[in-house]
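The complex is shown incomplete by one protein chain, all other protein chains being positioned as in the whole.
For clarity, chains are labelled A and B in written order, and residue numbers in each chain start from 1.
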Amino acid sequence: MSFNTWLPVLVLCSSLIPGLVIFMLPERATTLRTTLNLGGALLKIVLLVLMMIGVFHGVDYEFRVPLVPGLDFVLHADALSLMFVNLSAVLWLATTFYAIGYLEDSPNRSRFFGYFSLCVTATVGLAMAGNLLTFLVFYEALTLTTYPLVVHRGTEVARKAGRTYLAYTLLGGVLLLTGTVWLYSLTGTLEFIDRGFVAQAGVDPAVLRMVFLLLILGVGVKAALLPLHAWLPQAMVAPAPVSALLHAVAVVKAGAFGIVRIVYDVFGIEFAASIGVTLPLAMLAAATIIYASLRALFQDDLKRRLAFSTVSQVSYITLGVAIAGPIATIGGLVHLVHQGFMKITLFFCAGNYAETLGVHKVSEMAGIGRRMPWTTAAFTVAALGMIGLPPTVGFISKWYLGLGALEVGQHWVVFVLAGSSLLNAAYFLPILRTAWFDAPPAEWPEERDYGGKETAWLLLLPPLATAAATLVWGLLASMPGTPLDWVQFIAARKYAP
Amino acid sequence: MNLLIVLPLLPLAAAAWLAISPRFVPVAPVAGGWVVALCATFTIAVAALVAPDRLALPVVFVQGNAALVLDATARAALLLFGGLWLTAGLLLTRAENDGPGAVMVLLALSGANTLALAHGGSLVYAGMVAAGYGFYGVIAGEQGDAWRRAARAFVVLLVISDLLVFELILSATVKPAVIMPQGAGMPASLLVIGLLALVLRGGIPPAHGWLPTLLVAVSPATAVLSAAPVAAALFGTMKLLPDGAPVLAVGCLALSLAGAAWSLFAGLCQASARATLGYALAATAALLLLALPAGPGEAAQLAWLALALLAAAASLPLVVLQCAGWKRDLAVAAALLAHGLAGGYAAAHAAAVLPSGIGLLGLPVAVAATLLLTVAARRSRSLAPADRATEAAYLAFAPVIFAVVGTGVAWIASWPGLSAAAAAPLGITAGLVAYRLLPASARMEPGDLLRAVERASASALRVGRVLCVDWLGTARDQLEAGLLALWDGQRWSTRVRWLDLRLRAWPATCLFMLTVALLAAFLLLQ
Partner (left out) sequence: MSEWLAGAPWMMLAIMLPLAGALVAFLLPRHSALVGLGAGLLTACAALAVMLQVAADGRQAYQLGGWPAPLGIELVADGLSVLMLAMTAVVGVAVSVYARVYLADSPDKVRRFWPLWLFLWAALNALFQAGDAFNLYVTLELMGLSAVALVALSGSGPALSGAMRYLLVSLLGSLSYLVGVALLYHAYGTLDLALLSERADGGLQLAVPLGAMIAGLLLKTGLFPFHIWLPPAHGSARAPVSALLSGLVVKASFYLLLRLWFTFTPEGQGVPLLLGSLGATAIFWGSIQALRQKRLKLLVAYSTVAQLGYLFIAFPLANLEPALAWGGSIYLALSHAMAKGAMFLAAGSIMTQGGHDEIDELDRVVERMPLTLAAFALSGISLAGLPPSGGFVGKWMLLQAAMTQGSWFWALVIIVGGLLTATYVFRVLGFAFTKSPHEHERHDVPATMEWTALVLALGAVLLGFAAPWALPLLEGVLP
C-alpha cells in the first residue's frame, strides 16, 4: 500500500471530501465554503502535477480493489487519463471562481457547490478508470451528480429539462452496461490496454460490430452524437456555470473520452479499422457536425446556439478518433483539450452578458462590445478559434485533423471540415459584427450596476484567462509543454511501432 | 531585438494602447490618425533601409517552418502597405473625416505586415486571414449603413477563400516529395485551388461585385485602403505558389481577358468616379492574375509591379480633394503613367510563359485597366474648397510617389523591352477618348451581378432552414416528445388501472393459485 497506490484515490478525494463537507455547511458560511472549494481545486492540481512528473518518468500509479466476482475496480493513471484529468482540474478551478461570482446572492449555494464537487469527482474518476467496469461506474455517477445541477433552479422548465436529460443519459448508461457485460462474457477481461484487448479474444467480427455499436451508442449519448444529442440544448436552462462545466468539461467530454477509450484501448484502432467499424463512426460524426452547425445557424438564444455548436465540435473529436491514422488521432485528442478551453470561454461570456445586462439573445447583443469590451474580446478570440483561424488553438486542431485525413486518403473529411468551418463562420461572425460595430440600444434589458467597472472581477477573469490560454497555445503551438506536445506523447503509443 | 518581429507587433501594441487608454486618459480622436501614420512610417523605413534578413520562428504554429523574411517581395509589399496606411492615417487626422476608428486600421496594418513578411505555409495563412479580417474591420468601422452589403459579400468570399487556402497548405504538406520528381513543382490541382482562392479574395472578376459597391459607400481613408485586400491576396498567393503556375498560364489569360472585358463594359457604364475606380481596380486585379503564372521574376519584379499598379489606383480617391490646378494634373498624370507602364510590363512578364502566338493577348488587359483608371480620373470632380485643398494636394502625392518608385525599380532592375511601354499611351489615350464619347444615359448599378448572387444564396439558406429546422428538426422533436410522454402520460394510465382492479379481485387470485400449483406440479414431473 504505497504512495503510488493511494495517489489516484487522493486525487479523487481532493474534490469528494470538500463536496461532502460543503453539503453540511449553512448558507451563510461563504468564506468557509469558498476556502474549501478553492483549496480542493488547488490541492488537486498539485497532486496532478506530481502524477504527471511520475508518469513522464514511467512510474505506474494504480489502485485496485475487487468489485464483482472476477472484475476489479481499478484507478490507473496513464498519459491519456492525465490529459483529461488535467483539463478537468484546471477548468474546474476556473469555473469555481466563476460560479462564486455568478451565484452571489443566489439561494442554495451549498447544495450547488456540493454537487459541483461531486460532479468533478465523477469526471476525474472516469478519466482515471483503468477498465471498462470502473468507467461504467463513474459514467453513471456522472449522470447522477449532474442531474441536481440541471434542476437547480427549481422551476417547472428546469424539471422538464432534467427529465429529458435523464431520459437520454440513463438510456446511454443502459446501452453501455449491456455492451460491457456482453463484451466481458465474450473476452473475459475489461482492462484498458494500449492497442486494445479484443483482438486477442478471437471473436466473430459480426458480433464485435454489434458490441461496438452498443458501446458507442452508450457513450455517444453523452458525447452528443446524432440523433442522441437533443438533451444538450434543453439542458441550457441550468445556470451558466453549470452549462460551462457540462459543455466544456464534464459530461460532453466524458462521452468523447469514452469513445476514445473504446476505440483505442478496448478495440484498438487498427483492429477496429480491420473489422470495418471506424468508417461508419466517422460518417456519423461528420453528419453530426454538419447537422448541428446548421441547427446552430437558426438559433437566436445565445446559449442554445452555443449548445448546438458544442454538439458539432465534440464530433470533431469523434471524427479524429475514427480516422485510423496517427496524425488524425493527435488532432482528435488535442481538440478535446482545445475545445474545452474555447467553449468554456464562450459560455463564461454568455453568462456574463446574461448576468450583467440581462442579454440572452443574439438579437439583443448590438453594440455590447462597447459596454463590455473585455468580455467581448474574450468571446471574439474563442469564436475565431471555433472557426479555426490562426493564431488560436482551433487552427491547430483543424490542421491535424485535416492532415491526418489526407494522410490516410480520406479526402471527404476535409470537405466536412471545410463545410463546418463555413457554417461556424456563418453563425459566429454575425455575432461578432453586431457586438462590435452596431449601435447599442438606449437601455439594456436588466442592467446591474458594478460601479463603473465592466462586470465583477470574478466573472471577468476566468474567461480572460481561458481566452489567453487559447491564444498562447495556438500561437506557440510547437513549444514543448503545450497540450499538443503531451498529445503527441500519447498518440505515439496507440499505434503499433 | 530583431526589427522584423517589431513590424507586426508595433501596430498591435499601438492599437491596444489606443483601445485601453481612453478609459484612463482622454485621447483626442485625431491622435489616432497620427499613430497610424507613425506606424506606417516605421514600416516604410524598415522596408527601405534594412538589409535582407530572416527571423526563424520554430515555435509558432505547426511544422516549425514559420519565419519572417525580408526579401525583395517583402520589401515591395511593405512599401505598398506602408504607403497606403500612411495616406489613410494622414486622412484620418483631418477633423471632418468620419472614417473608421484608428484601432481597426492599426489591427489591419499589423495583419498586412505579418503577411508581407511571412514565410512558411501556416504563417502565410495566418497573415492572409489577419489582413482579410482586419480589412473587414476597417470597413465595418464606417459610419452609417451603406457599407453593409459590400462588407457582407466581401466576408463571405473571404471565408470561402480562407478554406481554399487551408486546403492548399494541407495538401502541400501531405504530398511527399518522393512522389513528385525534383523541380516538378506542385500538382495542377493544388495550383487551381491557389488561384481560385486568389480570384475569390482579390476582387478579380467574376468575384468583383463587392469592390465597386464598397468604394461608392465609404470614406476617403477606407477607399484608399481598398487596394489592400487585392494586394494581400496577390502577395499571399505569391508566397504560397513560389514558382508561379506555368501550366495554368493559358487559363489565367482567358479568365483575365474575360474579366477585363466585363470590367471595361461595366465600368464605362457607371455614373460616379468611385464606381469606375472600383472596376479599374477589378481590371488591375485581373491583370495581376494574368501576370502571376509567370512567377515573381528574377528581381521580384511582379511584386514591384503590383506596388505600382495598386498604389496608382489607390491615389485616385484623393484627386477629389485637390482643387483644379497643376498639382492635381501632375498627380493624375504621374499616376496614370506609372500605372500604364507597370501594366505593360506585367503583360510582357506574363508573355514569358504563354505560347508564342498568344503572348500578345495580355496587352489588351493592361490597356483596359489603364483606360478605366483614366476615365475614373476624368470623372472625379473636385470637391475641396480652396483653403483645405493645399494639404490634400500634397497628400495625394504620397501614393503616387510609391507608384512611381515601384515602376521605376521594376523597369530598371530588369528591362522588359520597349514594346512593354506601349500600354501606357494606348490606355491613357483610349481612356480620354472614351470619356469624351460616352453618352450620358448609359448607367448601371455598381456591383452588377452582386444582387443576383445575394438573392440566390438567400433562397438556398431558406431551403436549408426549411429542411433542417422545419422538417427534420420538428419531426425529431415530435418523436422525442411522444416517447417522453410515456414518462408521465395519463392516457394509458386509466387502462392499466382497469386491468389492475380486475387482477386484484379474489376470483382472479384463487384461479391463478390453482393454475400455478398444478402447472408447477406438472412441470416438475417432466
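Methods note: a residue touches a chain if its C-beta (ideal position, glycine included) is under 8 Å from a C-beta of that chain, and two chains touch if they have at least 3 such contacts.
Because the structure is a prediction, the values reported are computed rather than measured.
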Cross-chain touch to the chain not pictured, restricted to A:Thr5, A:Thr34 or A:Asn108, is A:Asn108
Tell me which residue among A:Ile17, A:Leu67, A:Val408 or A:Leu461 touches the hidden chain in the full complex. A:Leu67
Cross-chain touch to the chain not pictured, restricted to A:Arg33, A:His76 or A:Arg163, is A:Arg163
For chain A, enumerate the residues touching the unshown chain of the complex. 23, 65-69, 73, 108, 111, 136-137, 140-141, 143-144, 147-148, 151-152, 154-156, 158-159, 162-163, 166, 170-171, 173-174, 177-178, 181-182, 184-185
In terms of residues, what is the contact footprint of the unshown chain on chain B? 487-488, 493, 496-497, 500, 503-505, 508-509, 512-513, 516-526
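Here is the rule we go by: only the chains that are shown with their structure count from here on.
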Chain B to chain A touching residues, read off their complex: 19, 58-64, 122, 125-126, 129, 133, 137, 140-141, 155, 159-160, 162-163, 166-167, 170-171, 173-174, 464-465, 468-469, 472-473, 476-477, 480, 483-484, 487
Residues of chain A defined as touching chain B within the complex: 163-164, 167, 227, 230, 291, 294-295, 297-298, 373, 388-391, 395-396, 398-400, 402-403, 406-407, 414, 418, 421-422, 425, 429, 433, 436-437, 474-479
